[in-house]
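A protein chain is absent from this complex, but the other protein chains hold their places.
Our next item is chain A:
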Amino acid sequence: MKKSLRVLSLLIGLLAVFYFAVPSQSSVGSLDRIKERGLLLWGSDAEGGAPYVFPDPEHPDTLIGFEVDIADAIAREFGVNARQVQNAWDSLIPALERGDFDIAMNGIEITPQREAKIFFSIPYYVYTEQLAVGKDETRISDINDLSGMKVGTLSGAVAQDILMELGGVDVRTYSGQAEPYEDLALGRLDAVLLDLPIAAYYAKPNPKLKYAGPPVGEGFYGIAIRKEDENLKRAIDEAIGTLLETGELKRIYEKWDMWNETQEKLYLYAKGYERGVTLEEAKQAPIWRFFPMLLKGAGITILISVFSMALAIVLGLVLTLMRMYGRPPLSAVATSYIELYRGTPLLIQLYILYYGLPNVGIALSPIVAAFLGLGMNYAAYEAELYRAGISAIPKGQTEAALSLGMTQGTTLRRVILPQALRIALPGVTNDFIALFKDSSLVSIIAMVELTKTYNILAATTLRFFELGLIVAFLYLAMSYPLSLLARSLEERLKGKKR
């Protein structure tokens, strides 16, 4: 008993460390706070990939990309360091609003809809949309030939709106930018319309793909800033202006092979030349280079799973006791909880917990939201397992205990639960393994665990197969010992009864 208490308090302590390590809403804000902190936190999605923000194939635990360079340059202007905060691309704006980082910069197109919610800096890049098709495509020569075609694009991107407005196009949306080009190369799509820098990284070097027609739909990328941070917006605008004047920005774009005449509209000076990483190089990086990053992801997966399961086991028991032994208001609460959590998707529960609660003033850090989300969901399932276990104990056991003068509490603790938990144990260990795999869902709330790490690396290198096998093996290597442990635990309990 004492030992398990010690372990529990250790776990809670660890959680607390993680909780405080993540910036809370109050510490994020104006320029003064950034300077005080010495850090500019900028949100982006490394899964979005090259050439924006992606892991360096040489050193996968560091991020590179033209936006990394821009963020560093802006931070330098402020006299601070830049730190990337990982967040899914389609929820960058809500995450910015809830205060997860100071600014969001990730190829976010300046649109009136977005400007209604947040500030944009002056543009830092002029993008165009580029249509890409298969090498042997003859039907499609430009954007006007897309009627009835399957066309892939990024969910929530301006390219999606352009396709929608064309009408008659079978639009397929993706959450990552590597996947549409993969599907195009495999013939699952007829064309892909995406921002030129993306096409330049993924489509241009691919011999199976080619560009169709000239770039269309000129627009601007801007840095997103919260509405209440007006002084920060001014400072960012000023910094971009300086980078333009010094030619720093152009150097960055040239390094990434993104410079074109269109950019002349914004940038005046050009000097020097430095080449960025190409897809070919990313594809050829030795696989072992990604191991440290994958192992780190696996560590996060284990951490989340163990904490969440501990919560589920304890909370599940409380729920069962409330449901089976509580008076009507309590038992009704427990029953509703169980039905609600079993009857709604975990994904929705995570979204509400992480993006919904800030609307009512509760901003949880990603790790706490992941821990609570998984734990509270699985608690409902554990509760039902315990209930089945308790129901399986013959009534005579309770009667015998009561007839010996035991109170209901003692009866439960000493007679019913020890037998019921033994019955529930196989189900609980089974759930632990299931939770372990379900933990990949928390990647949607900005937790970079094993699956998310895989997504990011695979999107950059397109090595979905070999990295996929490695990740699958890592999951198996973690869950199989768990199965063995569960089996030996069951054997031991059976042995004790015998």
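To be clear about the criterion, a residue touches a chain if its C-beta (ideal position, glycine included) is under 8 Å from a C-beta of that chain, and two chains touch if they have at least 3 such contacts; residues count from 1.
Note that in this section contacts and distances are computed from a predicted model.
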Task: Given the options "Chemotaxis signal transduction protein", "Transketolase", "Menaquinol:cytochrome c reductase iron-sulfur subunit" or "Amino acid ABC transporter ATP-binding protein", say which is the protein name UniProt records for the missing chain.
output: "Amino acid ABC transporter ATP-binding protein"
Field: Chain not shown: contacting residue from A:164, A:362 or A:400
entry: A:400
Message: Among A:33, A:422 or A:437, exactly one should touch the missing chain; which is it?
response: A:422
- line: Interface residues of chain A toward the undisplayed chain are 327, 394, 396-397, 399-408, 410, 414-415, 418-419, 422, 496-498
